[in-house]
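Structure first, then comments.
Left out: one protein chain. Kept in place: all the others.
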Amino acid sequence: MTPPLSVDVAVIGGGPAGMAAASAATGLGCRVGLVDSYPLLGGQVHRQAWRRLGAGQDPVAGLPRRFRGLGADPGVRLHLGSSVWHARQVTGGFELLLTTGESVHAGAVVLATGAVELVLPFPGWDLPGAMTPGAAQALLKGQGRLAGRRVVVAGSGPFLLPVAAGLVRAGATVVAVAEASRLRPGVLGRPGVWRGLSSSPAKLAEGAGYLSALLRRRVPLLAGWAVTACRGRSQVEEVRLSRLAPDWAGWDRERWVRADTCCVGYGFVPSMELARALGCGERPRRGLPGSAVVVGPDQSTSTGGVFAAGEVCGISGAAAAELEGLLAGRAAACWVGKRGGRPGPPTASVRRRLARQRSFAVALEQLGRIGAGWTAWLEDETPVCRCEETTWAKVRQAVGAGARDLRGVRGLTRAGMGYCQGRVCGPALALAVAGLAGRGLAEVGDLATRSIAWPVPLGTIAHSAGPG
Amino acid sequence: MTGRHTADVIVIGAGLVGACCALALSEAGMEVCVVDRRGPAGGTSAAGEGNVLVSDKLAGPELALALRSRRLWDELGSRLPLDFELEAKGGLVVGRDEEEMAAIGDLADRQAAMGVEVERLGPGDLARAEPLLAPDLAGAAYYPQDACLQPMLATAGLLAAADRAGARLMLGIEAAGGTARSGAGMTISTSAGVLGAGAVVNAAGPWSGEVARGLGSTIPVKPRRGSILVTEPLPLAVRHKVYEGDYVAAVVDDASSLACSAVVEATRSGTLLIGSSRQFVGFDATPDVGVLGELARRALRLFPFLSRVRALRTYSGFRPASPDHLPIIGADPAVPGLWHATGHEGAGVGLAPATAELIAALVTGTTPPVDPGPFSPSRFAPAPGARCNG
Partner (left out) sequence: MAEGQALRFTFSDRVLVGRAGDTVASALIANGIRSWRRTRRGGRPRGIYCGIGTCFDCLVDIGEEVAVRACLRPLQEGDRVAPSGSVGPAGP
């Protein structure tokens, strides 16, 4: 066994939450280890152009100024291009096992593992050219490459707008932006919605900026429409847009549009595997698949010494993630006994700003719910699990054979057993199985318990997994 | 309430053993109801490797049951309404040195005397049979009858066949307790109300001790935890089920600390399964990465190429362990109408059909094809007044 590297605070995830946590902790005198699977810091929101990679290039040069100190800080050790495949409590703290074979011993852990896109399958969604909005955005921000020339952007949630705006600005033709939810006047009357939306004028202005970029280029913006199929010989050639019935159970109008790419996503699901491995308390998400880590006012979880920040605590956006990261970094430093000076804004004002950001996020979540009838657009042969190519018919048969939860369906159909371990299909499968079995999302469970969080060579397991 | 009649037999547990019992009893003409708090194969059945083995049994009553069961699985393979991936891939028990080979050969001789097909392989034959094995191994015993299956598909197939034979499935229902009825049979209380039957079969695996307590009896079944590593899918790299020579020793090792022995095999989907570990930790399901490290280290000693192969996931489950490593099959010595089909530890998949055949014979009063005496639950009862089955 290699002797572990020892730090005061280990931060898992190099997005806004993780960077803010690392900055805060090192500012208080902690030695910090920061782990991210990308070769550059930034996460999805602050994704840097990869042309900065290479000899002599600074892994922080393309970040907002406030994070650039992380690159040269002698108190911060960056573990980039590496994933934590297992985290566990050991005497005196925590041990993180990395896919590179290193292990990191830490007095406190900040989980800033973020979220993955929530996707719903549809006929043709596994054709080349069908992808998530995040994929198109990552190609553009990271590599300056366009995912396609004629693109449909669809699904639900505020993330669709920056993706579509980015694509048109880079020269793609966005054939349509289809938001599946339909904004009804009544929604604004729900408790907290209007107040939440009006609490963050900056965000509304940001959204308006994207909208005007799209409208200037005459991109059709459809509300209440969804991509319900795409087809083509060896890649996407045509996309079916459907005007959804209430609760998405079928549609009353449809049209096929020519496109080589369609980007479809319905929001995000927190990445919970490490939180679960560390025994952190979770809460279900209202009407949405997956769960989120429960945190206190200082971002502490139910496991002493483990703090969480960003989307893993619930989808609240980058600004909230950064504030949570700041609080988590401070609390983690305090946990390991570093209480020195308090650089940065006072905690009370951070919490006030955070409360505003969260109320905005809660309001947005109220606007977009996934209609229970979405499975109406699945066909028998539609693959639900991309890895194992489990069809919708097989899932229905499994429930018919008595499977009552996701584990049961997985056992009978292999859905969720492939390389991605159900990260892609799990949330949609939870919605579908809950519908088929007539049970609640909490009752059908999820596929997010992964003692091996990421694929790891057996040689690495043999080498680094010693007795606890 | 005592008059309530749900079925002739209530089977508690819809795992492989319960499903086999349901089918055998239905086909014996009984009206059967299967109760499970989860779904089919919701517990131990889904948490193993789907072993149908003769190689890991000491020469004795369990091996007789295993040989009978092996034939019954072949028969089920041709008549169940679902392909459950039964495959006689054969087992290779490999030895590292002459001492291990002597122990392996000794066991093989005694098994062969009971009708097990087994063949000795020298280092050259072994390398031809399994080319990616480490080159420094001394040899192996080859067991062509060793097979495996996909237990969840098998359970679903068995339950579908039982359903066709008239059995009723009540899933998502927890059996809380029960009492013997005056006259004959039992009444059990469940989360869906009170059920009554002439007989109750306890096929609740590692939970069968609790079920027995709820029904007014005791059986000494303890959960024993096992963990398995699953790799990424590969082109066919491992052809047989390959064990370290000390596997059988690990099976009968009673230490509460970790008993580990490498077992490596490929599944039909291309992934490799790497076991096996046995720990007495109660029902504690906390991941134990130290066990995974030990499994990986042992597997690499057999197959050095695995070093670069990635593990995708791990799963673990609880096996119903009995104190003498023999299953517990037959009438409860204290509670009339209560029957047990449990205590198989890691061999439940392999032994399920023969277990069910025994149960069906005992419940219906016909002659069992295998001597049930060694498996009788009364072997644990205090001597005076103990009843014998069969």
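By letter and in written order, the chains are A and B; residue numbering begins at 1 in each of them.
By our rule, a residue touches a chain if its C-beta (ideal position, glycine included) is under 8 Å from a C-beta of that chain, and two chains touch if they have at least 3 such contacts.
Note that the coordinates shown come from a computational prediction; the quantities given were computed from them, not determined experimentally.
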Residue touching the undisplayed chain, where the options are B:61, B:233 or B:336: B:233
Which of A:33, A:142, A:270 or A:310 contacts the chain that the document leaves out: A:142
Residue of A:26, A:132 or A:375 touching the missing chain in the full complex: A:132
Touching residues on chain A - with respect to the absent chain: 37-39, 44, 49-54, 81, 116-117, 126-132, 134-139, 142-145, 147, 234-235, 383, 386-389, 418-420, 423-424
Where the missing chain touches chain B, by residue: 132, 232-235, 237, 270, 305, 308-310
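To be clear about the criterion, only the chains that are shown with their structure count from here on.
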Chain A and chain B, separation of their C-alpha mean positions in angstrom: 40
Residue ranges of chain B touching chain A (in the complex, touch as defined): 14, 38-42, 46, 152-153, 156, 159-160, 169, 171-172, 229, 231-232, 269, 274, 286-290, 292-293, 296-297, 299-300, 306-314
Residues of chain A touching chain B in the complex: 86, 88, 97, 277, 279, 388, 398, 401-405, 407-408, 411-412, 414, 417-419, 421, 450-452, 455-459, 461-462, 464-468
